[in-house]
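I have a structure I would like to understand better, so I am pasting it below and will then ask my questions one at a time.
Excluded from the complex is one protein chain; the other protein chains are retained at their positions.
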Amino acid sequence: MMEPGLNHILFISTALFFIGIFGFLTRRNLITMLMSIELVLNSVNINFVAFNKYLWPHKLDGLFFSIFVIAIAAAEAAVAIAIIINLYRSHQSIDVENAEDLKF
Amino acid sequence: MNLTLLILLPLLTAVVILLMRSGVQVKWSALIGASVQFVLALILFFAFRKERASGNEAQMLFELQYKWFPSWHISFHLGVDGISVAMILLTAFVVIAGVLVSWNVEKMTKEFYLLLVLLSLGAYGFFISLDLFILFFFLEIAVIPKYLLIGIWGSGKKEYAANKLALMLMGGSALVLVGLLGLYFNGTEKTFDLLLLSKMQIPVMVQKICFPLLFVGFGVFTALFPFHTWVPDGHSSAPTAGSMFLAGISMKLGGYGCLRVATYLMPEGAREYANIIIVLSAIAILYGAFATMMQKDLKYINAYSSVSHCGFVLLGIGMLTKTAIAGAVMQMVSHGLMTALFFAVIGMIYERTHTREVNEMGGLIKVMPFITTVLFIVGLCSLGLPGLSGFVAEMSIFMGSWQNPDPFHRIATIAACMSIVVTAVYILRAIGKTAMGPINDRYLLLEDAKWNEKLAAIILIAGIIAIGIAPFWLNDLITPAADEIMHKVAGK
Amino acid sequence: MLNDFLLLMKSELVLAFILFLLLIIKVGKEVTNERLLSLIQILLLGNFIYGFFFIESGSLFGGMYITNGLIAFQKSIISLGIYLISLLFSDWLKKSEHLPEFFILLLSAVIGMFFLISSGNLLMFYLSLELATIPVAAMANFDLDKKISSEASMKMILSSALSSGVLLFGISLIYGATGTIGFDQIPTLLDGSSLQILAFVFLFTAFAFKLSIVPFHLWTADVYEGSPMAVTSFLSVISKGAIAFILLTTLYKVFAPMHALWYNMVMLLSVITMVVGNLFALRQQNIKRFLAFSSIAQVGFILLGLSSYSVEGTSSVVYFVLIYVFSNLAAFGVAGAISQSYGKELIEDYKGLYQTNPFISWVLALSLFSLAGIPPTAGFFGKLFLITAGASKGNYFFIMVAALNMIISLYYYLRIVRAVFMDKNDQPIAKINLDPSTKLGMIICTAGIILIGLLSWVYDYITTLSI
Partner (left out) sequence: MNEILQIKLLGIFSLGMDLGWALLMIPFLPLMGFLLLGLFGRKHMKQSAGIFATLLLSGSAFLSLHTAYGYFFKYGKLEGVYQKIIPIQFTWLQFSPGVSIDLGILLDPISVMMLVVVTFISLMVHIYSLAYMKGEERFPTYYSFLGLFTFSMLGLVMSSNIFQLYIFWELVGVSSFLLIGYYFDRPSAVAACKKAFIITRFADLGFLIGILILSFYAGTLDFNTLIEKLTSTESAEFKSIASASFIGISALTWALVLVFIGGAGKSALFPLHVWLPDAMEGPTPVSALIHAATMVVAGVFLVARLFPVFSMSEVALKVVSIIGIISALFAALIACTQTDIKRVLAYSTMSQIGFMMFSLGLSGQSGEGGLGFTAAMFHLFTHALFKALLFLGAGSVIHFIHSNEMKDMGGLRKYLPITHITFLIACLAISGVPPFAGFFSKEQILLTAYHHNVTIYWIALATSGLTSFYMFRLYFSIFWKKEYIVHGDAHGEGGFVMMMPLILLSLGAAAAGFIPFGNLVSADGKVLESVFHLQFSIAPVALGLLGIFTAMWMYKNESNRPDNIAHSLNSFYKLAYHKFYVDELYLFVTKKVLFSLVGRPAAWFDKNVVNGLINASGNSTVFISEKVKGFQSGKVQQYAIYFLAGVIGLAVLFIYIWK
């Protein structure tokens, strides 16, 4: 069994990134869309950690960065969910297609 | 004489107008401001002559330079030569007449006069600035007041006309801007200073690109064919004073810019494109004249004739001889006075008959001898009668144009000359239909001009006749400056 | 060390102090909105004035936080902006049920912006960017009972989350390519490889998103329209200003070695942004939406100035943002006053406004002229300097397009002027009783619009800071 190299990990993280993007573009449910964003953020986290480990092991910037990203993602999710709840109150739905009054 | 006074006085007037309460106070303060400005312009003229007579041969007199945005190599640089003095005199004449003519404006009097004063501020500043940046600044200052004047106090399709005017003029100044930037970056050092730039060698390639930009840009202001379409609509929709300012002052900004900025700073460019300018202006002259022939609205008649007359200005510049350039400047002054007077008269007639259609009028000599006399005078000036200013200017242009010996210039000159016949046709048609012929009964009780209208007309007529009878003073004023420009253009 | 800390971070500390004060007040006993607002206004004014004192330059936390004269000035512009917002929208604020919360959110966002401007490190940059964004998304939802308000804030939070995802991906690539996230080390390690360029593009999209550069702008108009006027104005003026400032640093400092590359991009985006912004602004009926698109077009001009990569570029961008604060806030102030009094936000409703409300009509007209870049308003100078700076590279075609765009923009600005001054209306908006502080705000804006341009030392001061 071979040791996973940087490329493998990057492959995974990139895949994760695009899966997240794909989810964001295709899902109609706001919560799911938010989750897709989380996927994107996680792929970034993997990137950071992987780069840190494989390329710049003596610099800890990547690790710290990923920790902060996790924290911020939580904060963002909190606000986003609050907003979605409010949206639900006014629209009686959390389907993104129901909130398209603002256009042109 | 301190040239900043010319800018500060309109500013002061504007502030005073803002503080005034009633319409009457506003009018009087505007009138007083305009009169003081008028006197100031005369003082400037005499001071200039005195200075020149005492042997001051500097290109620009009364120069002033204040720091202003030094990091962009801009300075508040003022100064006048003969051409600027002539234009300032013109502005002063038109402004005071415009203020007088608007005496009856009841709707939003304060705003109206405020805008008039701002407009004149732009013109004064433009003519005395020796820095391209502030020149551009003043050029654009004058646009919005025009827009508002037409849009608020105008008549007919006023919104459309105002919009078109503002957009086309802004389009023109956008071109000017790009041209100016080209000059700024391509001199031997970065500067907006006109005099410094004039001493630099601007690369020929740059001149070839920037000259058309600047010339067309300024040309839009002065009704360069085919960018003249704002003229008829704008003029005819504007209130009387608005038309006067527009045609009398604002269109001259363009001509002055074409001459002072485009031609003077980029002689190679000017030589390169002179033929195109000549063709366009010859077209404008004839085409404007023929189009005028078909108009039925007095204001449209004058507006189209302005296209034709301003064609002479550009033709004179395009001909690139000293006499023609001097003639172009004279034509600017002359046309400014004349067309302002024409619009004033049209305004007076309109106020009384409530129509501007020539076919609906007739025989007005009977009831308004003064107004129709003025109409005759201005019409005759327009068709170039000797003794009035139009003749002097046109003849100078013709004489100057003819100094180019090749057939192309000859044909263009002859084409331009032909317009004097067409002009006669439409002017006489207009006069014949309004002033002469049997009078319509409903006009029998109309009254002649009131004091303010008379005074306005007399001031402008005085200017027209002063040039027409004794052109030498104007010529002496302009020629050295035109000489300087030609010197630059001719010198390799 | 502590001294340094206190001095260098003084603006953030003051804001944090105010923020905590508000928190305490909120927790404590009931204060009427009027009194609270007056207090806030005074505090914000104090904050603004204080911004001009004790200016030092230096860095903290191992280069994560940097400050200097220019940054202090940029922060002052932002302080001024929020002070003006607190004045202009006092009517709306007074009636708001959650006044302290509004300012708490606003101030946190501003603190985020301050850190953003001062950031010297991608981590700091990311954190402060999020701090500057998330509260605003919450603020966008401040009209809790309005459907469009929640839609707007939803769009904002989702779009910005996506954009920060892309940004982070970019940052991670940079980190991978260079092994550092410090602003001072990155430039030395840039070699122009494809990976780095890709990383730069990802990074840049975050700016593009926040600045609403086309084609990353689509959220802008919807969010602006849905949000309360005060939030819209904050979004369009303050947040854009802050991003523009940090973009300056990023492009001029961090990606300086790549300037020949990004110059093309910035020029192209600038023109596209102007054109699209203008084309969309042309046919807007809602004043907020209209101002949104007009602000997109304005960003195009900012990019034009940015492209010059010179001291002139820096100073003209900062100068423009300063002017933009006055002009755009004045326009929003007027729109806010009208919307607050009569709930009218359509341009049609503005017909005949001059008959009943000459003062605000003039304020509106002046601000629009300034936005359109017509002298003698400051906008003229701002725009002209941006264009001049942009022209220094000699790309006259783009300059020409920019100049022509000024005409289109003039057309739609004049459309409002025309409605206000010329069009007839049987039932114009009735006389509005302006709150004194709103009036004060408008007067300050007007004064700024007229004076900032004519007084050339303002610009000179910025130039001396930028060198």
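As written, the chain order gives the labels A, B and C, with residue 1 at the start of each chain.
Throughout what follows, contacts are C-beta pairs under 8 Å (C-beta built on N, C-alpha and C of every residue); 3 or more make two chains touch, one makes a residue touch a chain.
Keep in mind that this is a model prediction, so the values were computed, not measured.
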Touching partners, among the displayed chains, of the absent chain: A, B, C
Omitted-chain contact residue, chosen from C:L158, C:I181, C:L384 or C:I399: C:L158
Residue, one of B:M399, B:L446 or B:A466, that touches the chain absent here: B:M399
Absent-chain contact - pick from B:M418, B:L446 or B:A466: B:M418
Touching residue (missing chain; options C:F204, C:F290 or C:Y309): C:F204
Missing-chain contacts mapped onto subunit A: 21, 24-26, 33, 96-97, 99-104
Where the unshown chain meets subunit B, residue by residue: 49, 52-53, 164, 167-168, 225-229, 232-233, 287, 290-291, 293-295, 304, 322-323, 363, 365-366, 369, 380, 383-387, 391-392, 395-396, 398-400, 402-403, 405, 407, 413-414, 417-418, 420-421, 424-425, 428-429, 432, 435-439, 470-472, 475-476, 479
On subunit C, residues whose C-beta touches the chain left out of the figure: 154-155, 158-159, 162-163, 166, 192, 194, 197-198, 200-202, 204-205, 208-209, 215-216, 218-219, 221-222, 261, 264-265, 268, 276, 279-280, 282-283, 408, 411
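Just so it is clear, only the chains that are shown with their structure count from here on.
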Per-chain Cα centre nearest the global Cα centre, belonging to chain: C
Distance between chain centroids, defined by C-alpha means - subunit A, subunit C (Å): 27
Distance between chain centroids, defined by C-alpha means - subunit B, subunit C (Å): 42
Distance between chain centroids, defined by C-alpha means - subunit A, subunit B (Å): 65
Contacts with 2+ other chains: residues of subunit C: none
Junction residues of subunit B - those touching two or more other chains: none
Residue numbers on subunit C that touch subunit A, as the complex places them: 122-123, 126-127, 130, 134-135, 137-138, 141, 144-148, 150-155, 157-158, 161-162, 164-166, 168-169, 171-173, 175-176, 179-181, 221-222, 225-226
Residues of subunit A that touch subunit C when the two form their complex: 17, 20-21, 24, 30, 33-34, 37, 40-41, 43-44, 47-48, 51-52, 55-56, 59, 61-62, 64-65, 68-69, 72, 75-76, 79-80, 82-84, 86-87, 89-91, 96, 99-103
Interface residues, subunit C side, partner subunit B - complex: 312, 315, 369, 374-376, 380-381, 384-385, 387-388, 391-392, 394, 396, 399-400, 403-404, 406-407, 410-411, 414, 417-418, 421-423, 456, 459-460, 463
